[in-house]
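Written below as structure tokens is the structure these notes are about.
Yeah, one chain of the complex is gone here, protein chain that is, but the others are all in their spots.
Take a look at chain A:
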Amino acid sequence: MGQPDEVAARAVATADLPVAAPPPSEHLREGPDGARPSGRSAARRALAVRLGLMAVPVTFFALFFGYPVATIVGRGLREDGRWQFGRAAEVLTSPDTLDVLWFTVWQAAASTALTLLVALPGAYALARFDFPGKRLLRAVVTVPFVLPTVVVGSAFLALVGRGGVLDEAWGLRLDTSVWAILLAHVFFNYAVVVRTVGGLWSQLDPRQEEAARVLGAGRFTAWRRITLPALVPAVAAAALMVFLFTFTSFGVIQVLGGARYATLEVEIYRQTAQFLDLPTAAVLSLLQLAAVAAMLAVHAWTVRRRESALRLVAAEHAARRPRGVGQWAFLWSQLLIVAVLLVLPLAVLVERSLSAPGGYGLAFYRALAEQADASSAFVVPPLEAVGNSLAYAAVATLIAVAVGTLAAAALTRRAGPLVRGFDALLMLPLGVSAVTVGFGFLITLDEPPLDLRSSWILVPLAQALVGVPFVVRTMLPVLRAVDERLREAAAVLGASPWRAWREVDLPLVSRAGLIAAGFAFAVSLGEFGATVFIARPDSPTLPVAVARLLGRAGEYNYGMAMALSTILMLVCAGVLLLLERVRVNRSGEF
């Protein structure tokens, strides 16, 4: 039964399609290099171009990541002018540290597996099917990313905790178990998978799979032999990002885990921000870094060899309306998952923002508007907060896309250890504790000309640190899938490298670029990472305003916090929808 399937699929895979093209670098290496002096100078020029492209990202990361982190870790390890190796050994061998490390690793692995399990079918549905409201859905799944953890945690507890939906229906409570943490991680990271994998999936030419089917392969075999291999780099990239995010999980663990569970990130936060025990924090930071570096090494080793050129088409050509009962049922099942897991908690927030004293209404929204006029400086005018948030996020996105695109362009062609090291380096900001970065800023960016501690730019810079890895991870699989022969053809026809990039790479990668930009924007709007640990000048953003309101007693404070959270959701969804629209308008350029 399986045999003809396999044969058919292999027939497609080995047919003269780009899928089967040998990896470009080897392709080039086959040529008799020494025989052509011009080839050598071209190679030298290519190296120069690559180094030039890398200059900006390298400077960015060295200045705003490497230097601050190295300085604060160094200060911890060398307290009082002596190396604290005894202290380091003590921390490393303490059973508490091992407990924390074990929990950090396993919950990250479990969260990643669970997220992939839930989100991959969703990515497929969004990539391959055309249905009304698809764009809205794609924006909605990204909304969790921008919401403050305190707000989301509270909504989550309302659903899975005591007195929640599950509790009332089946007496099932998850707030006391680790399941609440895992589910919250799926909630936050669903969009990572849908966006990273979906970006490539929606551009894979469906005709290859169809050809395999025509030749007799079963649906599953065709998928396994044709689509899956093509998707591996993107899936691995998504898995890596989800893993890094959950590995360094902070807010979710604190809000839903109480004091029972702690990740390395939580422990580093406590040692740094609460106790200022820099030696312990430094050792834990290095431990976290080592774990992340090992993870990145495994990732690089397993993925690199599987990347190959793919035939990419416009997403609009790949998606079609579902056909038959099976496909509709599948689509509906995915929509149901999204509704229960993602939309329901969001709906709880909206419901709370509307449940004013004495029945549903807009009282809290009105209060926001009214209090803004009052002389009390406490309530931030909502429009001002929206403006601040948008401005910060726009600047951060700009930085992230600029730096990320340059990095991705430099990394497109696989080559020596230099490039590979650079590739891994770009992911590190997701794996290093935010409090380490934030406190590092404090003691490094403190001298002119780089005294940025009281400057507004520090906030978008910190946000961009988290955004760049997204941009690179989303664009790189697509860039590497671009058939090298297209670029060669452009060069043969006389195009300069810049022109070839503009005409060949850019049109194919711009879609992924917009997806990446949307994500960088959402990450910035939600103020991930080090921004929490930076003392900020007085231009409160939406998340900051929500946090301030939530920190006070009183019905109206809580209600206004919920109303502002709802506004934050709408702003995020609105901007993402706008980006989706940009994409559609330009699809004709494919």
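One rule holds in what follows: contacts are C-beta pairs under 8 Å (C-beta built on N, C-alpha and C of every residue); 3 or more make two chains touch, one makes a residue touch a chain; residues count from 1.
Here is the rule we go by: contacts and distances are computed from a predicted model.
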item	value
Among "Thiamine ABC transporter substrate-binding protein", "RsbT antagonist protein RsbS", "Mg-protoporphyrin IX chelatase" or "Transport permease protein", UniProt-listed name of the chain not shown	"Thiamine ABC transporter substrate-binding protein"
Per the touch definition above, residue among A:L204, A:L354, A:V504 or A:V532 touching the missing chain	A:V532
Which of A:L101, A:L525 or A:A547 contacts the chain that the document leaves out	A:A547
Residue, one of A:V118, A:V150 or A:A500, that touches the chain absent here	A:V150
Residue of A:G81, A:G171, A:G358 or A:G494 touching the missing chain in the full complex	A:G358
Contact footprint on chain A, counting only the chain that is left out	56, 60, 150, 153-154, 157-158, 161-164, 254-255, 257-260, 269-270, 272-277, 352, 357-358, 375-378, 395, 398-399, 401-403, 405-406, 439, 442-443, 445-455, 457-458, 460-461, 502, 506-507, 510, 532-538, 544, 547-548, 550-559, 586, 589
